[in-house]
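In this view, the complex is presented without one of its protein chains, the others remaining in place.
Right, subunit A next:
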Amino acid sequence: MKAPRFHLVRPRDLAEALDRLAEPGGLVKVLAGGQSLGPMLNLRLVRPDLLVDVSGLPELRRVGREDDALVVGACVTHADFEDGRAPDVGSGMLARVASGIAYRAVRNRGTIGGSLAHADPAADWLSTLSAFGAEVEIASRSGTRRTPIGAFVTGALATTLAPGELVVAVRIPQVSAQARLGFVKHARKIGEFAHAIGAALVDPERGVARAVAGALDAAPLVIEDARELFDRSAGFDRTEAGRRLAAAGLADTVDRHLHVEALGRALAEAFDAPPGLRRAA
């Protein structure tokens, strides 16, 4: 389990990185935290000719607020959020999600941009940022573009990222003080890949009640108006949730049951449901 031979470059700045990414010939892969790419290289599942290491680019480590959004450089690590080095939205919502990603060693190196570009359906950021309605900022030699995550991710490990393009930042819309995040992840043990993710953001002041079913074998299922599935007095409509997940291609009964549970529990948390309605069953 050793990687095949490849070339590695460490560009000094973003412009050079984009130049290298645009070079013709062979497979070029971006190396950020390397927490997914590293094992894939060693298992020889990916055989790049050139690896462009962007982890040291200062442009990709910047964080700031712009308009009504938090703009996070693509190479900000999960641990940066967990430890509070990167600013957050709401009351520690990103830190909460970040601290549950894999293991600390992974969080030390893994990056938010790398996670989105890799587009593993089981990734925590993919589901959470979909619930936030975040956007991805993408650069290439010909300029930058912005795209909502829902349009960016087209399937399992599939995005609209074209050759020569690089994820440079994520724009996360600000939330009000009353906003509540529901986030439930089913994994067989702490730190392992999720088998089902439920994420929900309810922010009445801003008119947001969005729910996401993640860790499908596809892009996350986003429900723009979660009130269709959850009512503070009647609770969770699991039949409707099951119907939607089935329509999204989740055929296995047990899998669907787990996803319905995750979604229902995330919604109960986001809607601040009374204890009697917290339990989905």
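Everything that follows uses one rule, which is that a contact is a pair of C-beta atoms (placed from the backbone, for glycine too) under 8 Å apart; a residue touches a chain by one contact, two chains touch by 3 or more; residues count from 1.
Here, contacts and distances are computed from a predicted model.
Going by its UniProt record, the hidden chain of the complex is named "Xanthine dehydrogenase family protein" among "Sugar ABC transporter permease", "Rod shape-determining protein MreD", "Acyl-CoA thioesterase-like N-terminal HotDog domain-containing protein" or "Xanthine dehydrogenase family protein".
Touching the chain that is not shown, out of A:Leu43, A:Ala105 or A:Leu157: A:Leu43 (per the contact rule at the top). Here one chain is not drawn; of A:Pro4, A:Gly56 or A:Gly249, the residue touching it is A:Pro4.
Of A:Arg96, A:Arg206 or A:His257, it is A:His257 that touches the chain left out of the display. Even with one chain removed from view, subunit A keeps its contact list with that chain: residues 1-5, 39, 43-44, 186, 188-193, 195, 253-254, 257-258, 261-262, 275, 278-281.
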